[in-house]
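Complex shown without one protein chain; remaining protein chains in place.
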Amino acid sequence: MYFVTTTIMLMEIYLIVSLALNFLLGVAGRFSAYEAAIMGVGAYTAALLAQNLGVNLVIGCIAGALFCAAIGVVFQIMTRYMDFFTFKITSFALQMTLWQTFMTWRAVTKGSNGIYGVPRPEILGMSFSSTLGYFWLTTALSAVVIAGLLYLERSQFALALRGLRDGEDALESLGKNTFALKLKVFALSGAATGFAGGLLAGLLQSVNPASFYVYVSIIFIIFVVAGGRGNLLGTVLAVVVLTVVQESIKMIPGLPVTWTGPLQQMFYGVVLVAVIVLRPSGILPERPIIRKASLRPIASVAPGFAFLTAPQMKRDGA
Amino acid sequence: MSGSVILQARNIVRSYGDLVALDDVSVDIPAGKVTGLIGPNGAGKSTLLSVISGFERPLSGQVLLRGVDVTHEPGYRRVGLGITRTFQDVEIFPTLTVLENVLLAFQDQRGEKLWRLFLTPRQVRRQREHFIGQSLEILKTVGIIDSRPDELAGNLSYGQQKLLALARMLPTNADFFLLDEPGSGLPRPMVAHMGRLLRQIAEEHGKGVVLVDHNMELVLEFAQHVIVMHHGTVLAQGAPDYVRKHPDVIRVYLSRLDDEPAPAPRMAASGGSHA
Partner (left out) sequence: MQLLVELLIAGSVAGVKVGIAALGFALIFFVSREMHFAFGALAVLGAYVCYWIAIALAGGGLGVAVGALGAFLVTALISIAMHKYLYLRLGSVTPVLMASIGVGIILENALQIIATPDIRIITFPSLTQIVEVGFVRIRALDVYVVVLFGLIALGLDLFLNRTRLGQGLGATIEDAEMAELIGIRTERMRAGAYFAGAVLGSITGIIQLLDTGVRPANGFLILLYALIITIMGRGSLRAVAAWSIMFGIARSLWSWQFATDYTELAVFGMMVAYLMVRDYWARYKKGRLSSSGTERAATAATSH
């Protein structure tokens, strides 16, 4: 029972990060390799606030989310004019740098030992420190975040992001501030990921750099690519299916313990190569945001080009 | 419609290293008319378009819209001010549907603002339905024949894509539409259809339309105002008749500095153009 609830909580947390990454990678078409590190920043932030200042973990999660959103924004400003190759490398470099900082900044992060004893929150007198209690809390919070992301997937905001992916200059010629769009999606993605990190800190009741190594970032990428870039439902499918298979590997009879980890990683590697070669768009390919348009009755709109207003009659000052 | 609202470029200089693309170029673009911008390859037409629409910054000179200096406004902001453009390579969004392509072009969409999406979802939905309806109407009027609005834009034929690029400009409701070779590679009937649409947009709705093209025929048939460029300078600008009789223009085109057949004999034979 404990195993099942813990696994489901892990899935929920990973799902939040993967969905956020799909927004970046799939919808907006921007590469990102530092998700795990951002998760780590969220985890450390929430954990330290809870441990040292007695801040409620949920508040800590939100604080972590805001901090991570800021990191995303700063990163985007730094990399604004980089060509795509340089950008990808810088993304990896940020992941490694943050991870290295987790390891070496012992004063704050306690280095490779990590932080222990992260207190689970108490809300309105109800304690959520039991496994089951924390399970309900995590599920409720995850549901809110995931629902929010799924809602955004069908929004005009997401449509603009897809336009950004397809043709940045064209999007600009339509009057959209493409840089602001990029900032928003990086902030959004960072916030969700940081929040999930805080939840992880509460789940494990400890924070350790090993959870946020670059390989974890790559696994998030695999979730997104295998599930289908630009299709959040596909990501849900991929997280569930792949996690189940990954856990099943542990149960192979006669498997030496030292082989479990590498075998699990190899599984992900094989999935990645297989998807890229055989089905690049993923399990569930992307679908349009506005569907069945031809079936809509045309509401009362101005016929022809009547909506075009003549120059003299509108704008002021400009 | 009067040409009282004007888009002007004054003394634009733009160079790439040693190559001077625009050498002290000044043009006037009137509203309510179709303006043709022609000239051989490398004359600087696309560059001028980019400078006017805000995609490139000139070394010196000004772009004035209704007398206001907009030279330093970036491209996306000029759309809101009233200038939008298309690109030479068709830049419709291939993974989006036909409808979505047009829908994106509306300005001030509530659905793009994160706070509105979460706090005022009903208003967002209502405005979106309105825009969708308007988009369908635009598609109908532009006549993207045979392609359904749910079709992925990348699956369209080349000609349909070019029409879509034109349709996509309209929701911006800009005052000036700058089109970079909208008809290139298209069969004559489609080009004519486009030309008629552009005339309609200019004359019936008071917009200023600028047409950059190699194709003299297209331009002379639909434009009421013509600018001829060569080697980064303006040879002549004015009514088509004035331009086609201009000695500099005749000289350049007669000396076959481009691939097009020398138009001079045709000009004399065909008489007047459409007014």
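Order of writing sets the chain letters: A and B. Residues in each chain are counted from 1.
Convention: a residue touches a chain if its C-beta (ideal position, glycine included) is under 8 Å from a C-beta of that chain, and two chains touch if they have at least 3 such contacts.
If you're wondering where the values come from, they're calculated on a predicted model, not measured in any experiment.
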item: Among A:78, A:126 or A:143, residue touching the chain not depicted; value: A:78
item: Selected from A:93, A:147, A:252 or A:306 as touching the chain missing from the view; value: A:93
item: Given A:142, A:178 or A:231, the one touching the chain that is not displayed; value: A:178
item: Where the unshown chain meets subunit A, residue by residue; value: 29, 31, 78-86, 88-90, 92-94, 96-97, 100-101, 104-107, 165-169, 171-172, 177-180, 182, 214-215, 218, 221, 225, 229, 258-259, 261-263, 265-266, 268-273, 276-277, 280
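Methods note: only the chains that are shown with their structure count from here on.
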item: Intercentroid distance (Cα basis), subunit B paired with subunit A, Å; value: 40
item: Complex interface listing, subunit A residues touching subunit B; value: 148, 151-152, 155-157, 159-160, 162-163, 165-167, 169-178, 184, 188, 230, 286, 288-294, 296, 298-305, 307-312, 315, 317-318
item: Contact footprint of subunit A on subunit B as seen in their complex; value: 1, 4-5, 31, 53, 55, 65-66, 68, 74-77, 79-82, 84-87, 91-97, 99-100, 103-105, 107, 109-114, 117-118, 124, 128-130, 132-134, 136-138, 141, 148-150, 152, 168, 170, 172-173, 175, 200-201, 204-208
